[in-house]
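Yeah, one chain of the complex is gone here, protein chain that is, but the others are all in their spots.
The block that comes next holds chain A.
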Amino acid sequence: MKQQEDILPILEIKNLKKTFGDNAVLNGFNMKLFKGENLVVMGKSGSGKSVMIKCLVGLMRADSGNIKIMNQDITLLRKTDLDLLRTHIGFLFQGSALYDSMTVRENLEFPLRRHKKKLHLNESSEALVREALRNVGLEHTMDLMPSELSGGMQRRVALARALILKPKIILYDEPTTGLDPITSKEIIQLMRHIQKTYDTSSLIITHDVDCARVISNRMILLVDGINYVEGTFAELSNSKDPKVQAFFKT
């Protein structure tokens, strides 16, 4: 039984389609994410990666297809049930998306106010905030405003906020975009550390090859709205297919 549970995907997308006017961004995309896995989805800018991840959390409605998260089809869920399911998903936005009118502490407390009891988190909010910030190495920034932090620090605080409800799945939307190479490496190391500490499954949307190399257990290339090819980093980087090679040539 335990084995079967482990084999069942924690997140599954079937035949996802999304069109904007005449532009079919997603044209039957399929994907499975398994427990404890780091899955990287790579694609060119404008290939529909962000659209796909937004459909996953219900920020965008797909034209057709099924999205199952923890065995629940999110396209069929009521708003309240979807909100509850979202508490099991952490989302790291490309631009961090910290609430700039709130301090770091208030940013992290924000998801707790509504969902702490529902998720049976017994520790105090203060303890949870401290723990999340300690895990990203920024405990000392608790009372600072987001505008007082550097880009890398903002990204780490955003990651702490994504982790505060101890989610089972974390979605990363271009986690290293806009950061310098050293900070990018720090963020990638942090993502690996988080995955081990919290035992999460991660879906990482990126076009950063270094990030994909270090973090991925498996990769999908999103080309022309479909999952063009799947495999490990080594398999894809050695592929002879010119469309695949285009991603790995520097």
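Simple rule for what comes next: contacts are C-beta pairs under 8 Å (C-beta built on N, C-alpha and C of every residue); 3 or more make two chains touch, one makes a residue touch a chain; residues count from 1.
Throughout what follows, contacts and distances are computed from a predicted model.
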item: Per UniProt record, name of the chain withheld from view ["ABC transporter permease", "LrgB family protein", "Anti-sigma factor antagonist" or "Fe-S cluster assembly protein SufD"]; value: "ABC transporter permease"
item: Among A:48, A:111 or A:225, residue touching the chain not depicted; value: A:111
item: Selected from A:91, A:172 or A:233 as touching the chain missing from the view; value: A:91
item: Touch criterion as defined above, residue of A:73, A:100, A:126 or A:199 at the omitted chain; value: A:100
item: Residues of chain A in contact with the chain not shown; value: 54, 57-59, 79, 83-84, 86-87, 89, 91, 93-95, 97-101, 110-111, 114-115, 161, 165
